[in-house]
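Got a structure for you, questions after.
Complex shown without one protein chain; remaining protein chains in place.
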Amino acid sequence: MMPDNDHYVVIGNGPAGNHAAATLREKDKDARITIISDECVPYYYKPRLTGFIANEIRREKLFVSSWGSYKEQNIRIRLGQEVEKIDPDSKVLFLQHMEKINYTKLIIASGSRARLLPSMSRYADCLKFITSYTDVMEHKEAIRKANDFFIFGGDLVAFKFLKMLVAMGKTVTILIYPGAFWPYNLSDDMLAQITQSLSKFDVGIIIKDNVESIDEQEGSVLVKTRKGIEKKVNMVFSFNGLSPNIDFAKGSGIDIDHGILVDEYLRTNIKSIYACGSCAQIYNPAVKSYTASIGWPNAVAQGNVAGLNLLGDHKVIESAGRKYFDLEGVKIKTTWWDDIDDES
Amino acid sequence: MKKNDLYSKEEKFFQDKNKIYSAQSVKQIVYSTDARDFGQVAKSVPCQDACPAKTNIPGYIRTIFEKRYGRAYEINRIANIMPGVLGRICSRPCESACRHGEPDNGRSVGICHLKRSCADLKPSSHRIIEGLYASTGKKVAVVGSGPAGLAAAHDLAILGHEVVLFESMEKPGGMLMYGIPEFRLPRDLLMLEIKNILRLGIKLKTNMAIGPDISLSRLQEDYDAVALATGCVSPRKLGIPGEDFENVHNGLDFMKAVNEGKKPFAGEKVAVIGAGFTAVDCARSAVRLGGKDVSINIRKTFEYMRVDETEKYEAQLEGIKTYSLIQPSKIIGHNNKVTAVEFLRTRMEKTDRPPYRISVPIENSELVVRVDSVIAALGQVSDVNIMPKELSGLDKKTNRTGIDGLFVAGDFATGSSDVISAIAGGRRCAGDIDEYLTGEKRRQKVVRLENHVTTDRPRSYDFISKVEMNTIDMEERLFLSTNEVETGYSDSQARQEAKRCYLCNLKYEIDPLACIYCSACIDVAPKDCIKMIKNVFVNPDGTYGGYEETRDWNKVVSIAIDNTNCIRCGQCLAVCPMDCISVTKTELIEIDT
Partner (left out) sequence: MKDINIVIEICGSAGEGTISAGEILSRFMSGQGFEIMSFDSYPAEIRGFGKCVAHTRISSNPIYSPGKFVDVLISLNDKHSISQLGSLKESGVLIYDSQPARPHKEDESAVGWTKPGMVSYGIPLNMLAHKAAGNARGMNMVALGVIAALFHMEKDQFTDSIKARYGKKKQIVIDSNVNSFIEGYGWTKENIKKNDSYSFKGVNLPEQKEKLIINGNQLVARAALDSNLSFYAGYPITPATKIMEILSRELPKHGGTLLQTEDEISAIGAVVGAGFGGKRAMTATSGPGFALMTEFTGLSVMAEVPAVIINSQRGGPSTGIPTKTEQSDFNSAVSGGTGDCPRIVLAPTDTKSCYDAVVLALYLAEKYQTLVVVLMDFFLSNSIKNIDVPQKPLPEYLNANIAPGKDELKDYKRYKITKNGISPRAVPGTKGGIFFSTGLEHDEYGRPDYGEAGHLKMTRKRFKKFNAVLSEAPAPEISISGKNEFDIGVISWGSSAGAAHEAVMSAQKEGINASSFSSMMVSPFPQKALIEFSDKCKKILIPELNFSGQFAGFTSHILKRPVEKLNFITGRPMASEDIIQKMREM
């Protein structure tokens, strides 16, 4: 079935995807617009998930938009459906349930998921993540019931989660893994500073060590570290940054590195395919490099720009990529190389 | 264990079915040299076609399933001479072509792992079978004992010629011995398979380099023919300032040093530059030499790395980081020792010519990374210094050069490739030399066709997931750097993986004269594999092309099975009310002319 008019497909139902779709609808009243998401919930605020676990935020407050708003905007929403493959030549998306969807233009805003360190893959069953609504719904009750926690890693969410647990009166041990900010490694100085700033909380901090083994035993989990520390806890969480959800684009001809490579106009190397949000690596003329971006406002801005540019505009995304971000008062660089100039 | 106990109930059912039929039907075997049959085998057995040495892949996988590991090893050896070696380090073009890896079909069969398993699991009493030709009295010198040289020597020896193999290094094997790290290819295994070749009466002369030790013209005088198979050993240069600082290695020399048991200096922070197998091998070796922060630096993105996913994964697991979209612009040193590398960031660009996507450096985007050593693994080019000037007459098809009696083989002839291509090239060269020496073509390829009655496998096998290779853990890898990382399939794993092969060498055909066009087969087909056609295209070379399909019953001349889409599930066979679907086993073999 060939579409009568344009069919804009947006992969991803997060801030980038929704703002892209809304922009498209605003500028083009007639086109078919479809959002595809592998999650089964409407557009929700990811940053509020920790508050939701702690019971500070009601479930309804998690959602940005309701089912009705998709209908009002005449946007078709396909939930719980996963894109498996893209064929840019014939402009077809293959969904995992073996349905083929024709598009005329495509925006990839598939976001990212928790990164599982390769060395931890054998403990995958014991490691929990808190990156999506589904994760939260799955672990929420268990978190409330449990008392002893072990956090492995230490990205931005990790510290947010840790503070939440402390506020809930839980016992927490954190093993700060210097590679959590992959591709950048925390230096010893930074580790010391972070440890310092965490000392006001009542948490166990392990640094310069690594996980030796994780074993599940009768409802509790035993974590052993290389240096011989043993912790028996209820749950182990891993926070080692995010990796973009872009498996479906691999091998399609779209340039991919860590994320989908796009220029400052959010165009991929293939005409009529755009990418935005945390799944994209955006060329930043200022840094002269491709940088990944995280955070809600970035995603929103990129979604809007992707929508506009797809319709023929020529807007440069400005907010893409910061050189530093703040972690417990410590300045962490977003690039991995030694900036020798900076030190002088 | 009785043979019968090997099979599950389901498998026995299939065998019994076989038996019933075979009692009734006479084996019909046809040897064909028809271009259409060659075309059919090439098109519908894609793994075999992708293999430079044309290994009979479905054939050996089937024998593995039957637990005839020795036979599987021999089927391999006929084509690729060193199955144990290739089962570990082959670049696996077959697996990219495997039908199981096509969209919606899952993942390709672990062909290479299976090859290894037949070498690992063959019984200790296994005997190598070689059919030797009578001695011709001709003498051939093969220069270079890498994969191409070994393969050429092997075939020449079988064809009855007296072969002397010259090797400039201390040990034979070339790249296999000095380029590939021991943790991927154990040396005792390599030596065993080399010795199997040498046992055919080949004289090996090591530490004999062309030029310093013996001149090429001398060889030409002493031998009836000379084959040059010296490979590609001249490393490609970085071509940037600072390349000559201490601790800037080239990948091949680094690997050679490692493989010779020397411990080249790597330090803690190692930057490997390059995106191929050698780069990964160097990085993994650097980890074993004590590197703490080892990186592979590539100009393009991960996707364009010329290594397979397992290699990438293993490297990641060993803690190696990969930095993409950068290229070195300067090596910075102090006191003549490398201290840092300056990179330029790159971006992807389009070109009109292959490879279509290239990376271009971004101006003024320098960044500096501190390092203790740099390993440049950018690939190699052939060392043409040993060649006389008259190389111009090189005929890549016949491996002949402009000089009478001088042949070239393998990477030396083709430029840097992979082991399996080199072996295939060596064998091809041996055939050409034989034709040169005897004045006739003594061997030819034919397609052997044999009637077959079943699919040999139930549909449920299609849903078995890939059996992953077993590996040793990090500690063992670092405990002894020569410890082989992959440990091979167990007996049951090998059989389980063997079940996954579709057996594309079985050809399915509908007899249009018996077919009643009920289209029951089309209804049950899981793929778009049975077609109503009005025409079959014929290619200029005489092979069949695609089908011209039609939906209009008035124009249908036949219902045909498209063997390039067929996954050999046999459902059509089961529903056909007319028994008009036939199964034929096809095999590409070499026979005497």
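Per-chain residue numbering starts at 1, and chain names A and B are given in the order in which the chains are listed.
To be clear about the criterion, contacts are C-beta pairs under 8 Å (C-beta built on N, C-alpha and C of every residue); 3 or more make two chains touch, one makes a residue touch a chain.
None of the values given here were measured: they were computed from a predicted structure.
In the complete complex, the residue from A:134, A:147 or A:199 that touches the missing chain is A:134. The missing chain, though absent from the display, is touched by one residue of A:49, A:62 or A:77; that residue is A:77. Contact with the undisplayed chain is limited, among A:45, A:94, A:201 or A:296, to A:94. Here the missing chain is touched by one residue of B:43, B:357, B:459 or B:534, and it is B:459. The chain not displayed touches chain B at residues 10, 104, 458-460, 462-463, 525-528, 571, 574.
Residues 1, 40, 42, 67, 70, 77-81, 94-102, 134, 137-138 are the ones on chain A that touch the missing chain.
Basically, only the chains that are shown with their structure count from here on.
Centres computed as Cα averages put chain A at a distance of 39 Å from chain B. On chain A, the positions that touch chain B within their shared complex are 85, 94, 98, 118-119, 183, 250-251, 255-258, 261, 269, 283, 288-290, 335-340.
The touching residues of chain B, when paired with chain A in their complex, are 103-104, 301-303, 313, 316-317, 319, 321, 323-325, 340, 343, 345, 347-348, 350, 357, 362, 364-365, 367-370, 474.
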